[in-house]
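Would you mind keeping the following structure in view while I ask a few things?
Complex shown without one protein chain; remaining protein chains in place.
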Amino acid sequence: MSPVQTMPPRSYHIGKDDLGADILEVAMGPHHPSTHGVFRMDLKLDGETVVDLKPVFGYLHRNHEKIAEDITYPMSMPFTDRLDYLCGMTNNWAYALSAEKLIEIKVPERAEYIRVIVAELTRLVNHCLLIGFFVNDLGALGTPLLYALREREKILDLFEVLSGARMMVNYIRFGGVRCDPPDGWLKECQRIVDAFPAFLDEYETLLTENEIIIARAQNVGVVTREEAINFSLTGPMLRASGVNYDIRKVDRYGIYDRFDFKVPIGGHGDCYDRFMVRMLEMRQSVKILKQAIRDLPEGEIMGKAPKIFRPAPGEAYGRIEAPKGELGFYLISDGTPIPYRFKVRPPSFVNLTALRHMCLGHKVADAVIILGSIDIVLGEVDR
Amino acid sequence: MNNYFDLKLVELGRWIEAFFAHYPTLKLVVHLLLCTLPLALSFMGAFAFTTWLERKGLARIQNRPGPNRVGLFGLLQPIADGIKMLLKEDIVPERSDKLFHFLAPIMLMIPAMIGVGFLPLGDGLHALPLDSAIIFFFAISSLNTIAVFMAGWSSRNKYSLLGGMRAVAQMISYEIPLVLSAVAVIMMAGSLNAQEVVASQQISSWVGSGNILQEFFGRILGWNVFKPWGFAGFIFFFIAALAEANRSPFDLPEADSEIIAGHLTEYSGFKYAILFMGEYISAFAIAGIGVTLFLGGWNGPVFAGLPWFVLKLFSLFAVMIWIRGTLPRLRVDQLMGYAWKFLFPLAILNIFLAGFYHFLERQWGTAIAMLAGWLFGFGALQLAAIALSRLNQSPTIRSKRVYQLVE
Amino acid sequence: MNSPDLSDQKAVDLSPEGTAKAGVILSSLVWIYNWSRSNSVWPLLFGWACCAIEMIGTAGSRHDIARFGAEVFRPSPRQSDLMIVSGTVTKKMAPQVVRIYNQMPEPKYVIAMGACAISGGPFKQGYNVLKGIDRYIPVDVYLPGCPPRPEALLHSLMTLQKQIKRQKSLGRTITNPAYGEGRRIYPVPELRGDDLFPPFNPEVWTPPAKNPNVEDGCPAGRKSV
Partner (left out) sequence: MSLIGKGILKGMGVTAKNFFQSYYRKERLPTVEYPEEKATINQFSRNFPFLLYDGDDPVDGMRCTACTLCERACPPQCIYIIKDKDENGKAILSPRIFDIDTSVCMSCQLCVEVCPYEAIRMDSAFELSNENRFEGLLLNREELLKPNAYYHEIHPLEARETDDRMAAKAALAEAKKKARQKRARLAAKNKPPPGLKKTPPTRKKPPQREKSE
């Protein structure tokens, strides 16, 4: 197939194209099967080519930050589950991390390990589901998505045994985790983690060499290294553009310095690279999980957290490498049990800023898959 | 030749007609009804069954059981859907072109049903036994492009319009490789009559003669698909047929994930059902002509006739469902490029290959022709395919990607 | 309110008395109709928020909504029967939801899935969250949970099927609009300033008088319903 030329953004004034024909304006969303929720793209189309794009969001603005400024610190924890509703565990962790910075709490060893285990399991859930959605956007009739859902159910069963709920786990607490894994949980976890590479192999056989996916996804939605840094992208999107930046390696928060894992880096920064980087990241997650399950020590699961969480006036920013990128919570305390300011730095919102740049000059169908490859969750974008 | 079933059916028809022997006008009417009504009903039944098959098949591909609560194995599911659709409210958008909005489903249904009429379903089971059946078929089946565009344009919905435009571009482009791959068959059969095309694939001459082997394998190996040009032609035909029938991976006119439901977006209730049925029946028609041209029509060992045709038709449909369950969709420009830059030259080359084979067969016999055809002819086709795809792809896509793992 | 003119449909006697006269044939027709539409509920492919992921999970192989014949998630409202409101409806989103509901053909059903769709749920204190989609469109089945499990969604689907099968009368009532009432089209609310206008649709929702359990009256801000 011929290469897609990235067209320089031309000024399509007064809604006419070169031939004097009308520009078609399409409002894609908020009800559209592949906008991943209630997101709208106002597209201007010349034929099928996107000449302008305006993302419109706010359809899921649930006042997360405002509500959090009305309630006490621990009460915000269940709300963070609903930010990025695919990865409750990592959201919990990011919030707990920033709260633990605000008030010095030592997290016990065992709790740190459990946190790593659940966070990496969350990464598996998110990435395999995202790839399913991405291929769905490409037009496959749900088969990869359903395979991903099949595997996700197994991991969600683990979460349910651990925390009681499938998605909205509310599991991590300031200074530790809520409860110890029950008997047999670790064994089951080990079994699922051991079986996961077989699923990944099957998934890769189904997808990575598929010529249609290659033709559709390669050279589409390119973000170069410099652009990625300028857009302040994070997570797999940044790494697909060739920047080696993983907060697990940079910050070494928690106990990530104890694990031996590598960071996959893409070279082209197109949709295919973003898809492949996620695929490879899952293999690294499995590697981390195996080490963490092997090394899990015995001991306490909760540190010495105060009964009433009342930090001294001050501020803290805690960030982790969530599956989608850098997830940070910025808290300002004024000495009361209620935060003065509660700010979320959502990775998908920041990554979404590159959307217009990536879509210009491509076809409508490409706009859909580019959006899919960014990996947005509207709960996090709109908050 | 054990086509007992077909002969009985033809006899049944004659027997019914015989009642009206004294009333020529009535006899004609009855004759027409006997030609069309069973065909229409059976293909509608086949449509219902296919929707069930598709839902069950896709479900199994996706590791789930599929519909199983309505009737045995969920077999009554299509009936429930049908009754519901029939009684569902029919919405005509206020600003749509109401006439064309109304006509589009009918316009899609008519050519599909006529196309089905050209199919030789069995020995003597042929609703429209024209001498130029195949050319007529292609002429009629390309009419549904117009219907799809009518549906897309008249709805006055932007997604519908995009879907309609896509349909026109796609169907017109793929008509060419479709016909060109059929040309090879017509050339070799020497006739445009569908029954004669089937007859030309009855017995393979090189299996031997007069023995049980020939009776059994000869009836399979005679199919065009087992000849080098026929095999290549069948692949081109099948790809083009997928595009003609709007089946995945070429279902761009109703691409769910991009343009909602394309030209179907504004249709509800029974009009939607009819559009849906029309698409399926035109897919049946195209698959049926594929069976006729390449898979030996109603030929086959043991029980030749209608059962073999039905079996082949549903197998072809099963492959379509399988593809639908696996592959993502092409982009619109890639789709056009694929038709013009890849399928079109290869289909032309295939005609030359067929001529080459024919020449060899005349000169040195079938065995040599087969050998040479598979080795050289097919090899040439392969090389051409590889060269074309290399030519058409950009260097970055061609090169294999390596991903670094850094600390 | 642009409800369609029904004067031309008055010719057919679809009142309960009329159907009683018609007898067995009509009632078995009703049975067939109810059977078919309860077994072929096609949901709208539309996810709002968190619950949408569980909705997709319901289509997955563990739970498989297809067993009930409801896996045909149609992306276009014109071809779908059921709107699963799967997540928080914000004030910015509410007009579109009503519009999509208006676009769906009769008979149409609504499942309010999850706390947010029923009442605003955990986010009901927010300034931008609609406190229940039933203020604007009639909801057939309420499914509590945050988010409900996929089995719970299947249970709500079965509840809806039972509800459909119960509809015996051919009378022209709002509870049974599938017969002759015409498509229910409700006014689309408008986002004026920071609130929706009108605040609710009086045709489908009236503010509850008072919590019967609470005699002392609600403390302000504690019990918003």
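We just call them A, B and C in the order they show up, numbering each chain from 1.
Throughout what follows, a contact is a pair of C-beta atoms (placed from the backbone, for glycine too) under 8 Å apart; a residue touches a chain by one contact, two chains touch by 3 or more.
Worth saying up front: this structure is predicted, and the values here are computed from it rather than measured.
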item: Shown chains that the omitted chain touches within the full complex; value: A, B, C
item: Chain not shown: contacting residue from A:105, A:189 or A:215; value: A:215
item: Residue in contact with the excluded chain [from B:57, B:78, B:93 or B:262]; value: B:57
item: Chain not shown: contacting residue from A:112, A:153 or A:246; value: A:153
item: Interface residues of chain C (partner: the chain not displayed); value: 61-64, 67, 111, 115, 118-125, 132, 134, 139-146, 148-149, 151-152, 154-156, 158-159, 163, 208, 211, 213-214, 216, 222-223, 225
item: Touch list for chain B against the chain that is not drawn; value: 57, 60-65, 235, 239, 322-323, 325-327, 338, 342, 385-386, 388-390, 393, 398
item: Where the unshown chain meets chain A, residue by residue; value: 1, 71, 74-79, 143, 147, 150, 153, 157, 160-165, 168, 170, 178, 182, 202, 205-215
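Here is the rule we go by: only the chains that are shown with their structure count from here on.
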item: Greatest separation from chain C - chain, by CA centre; value: B
item: Chain pair showing more contacts of the two, A-B and B-C; value: A-B
item: Between chain C and chain A, distance of the C-alpha-averaged centres to the nearest whole Å; value: 32
item: Intercentroid distance (Cα basis), chain B paired with chain A, Å; value: 43
item: Euclidean distance of C-alpha centroids - chain B vs chain C, Å; value: 41
item: Contacts with 2+ other chains: residues of chain A; value: 32-33, 142, 146, 150
item: Residues of chain C engaged with two or more neighbouring chains; value: 45, 60-61, 75
item: Residues on chain B engaged by chain A in the complex (per definition of touch); value: 58, 61-64, 158-159, 161-162, 166, 248-249, 251, 255-260, 324-334, 337-338, 392-394, 396-397, 401-407
item: Touching residues (chain side chain C, partner chain B) in the complex; value: 32-33, 35-37, 39-40, 45, 60-61, 64, 66-69, 71, 74-76, 78-79, 81, 103, 105-107, 178, 183
item: Footprint of chain B on chain A - complex, ascending; value: 1-4, 24-26, 32-34, 45, 48, 135-143, 146-147, 150, 206, 210, 212-216, 218-219, 244, 249, 262-268, 272-273, 276-277, 280, 284, 363-366, 368
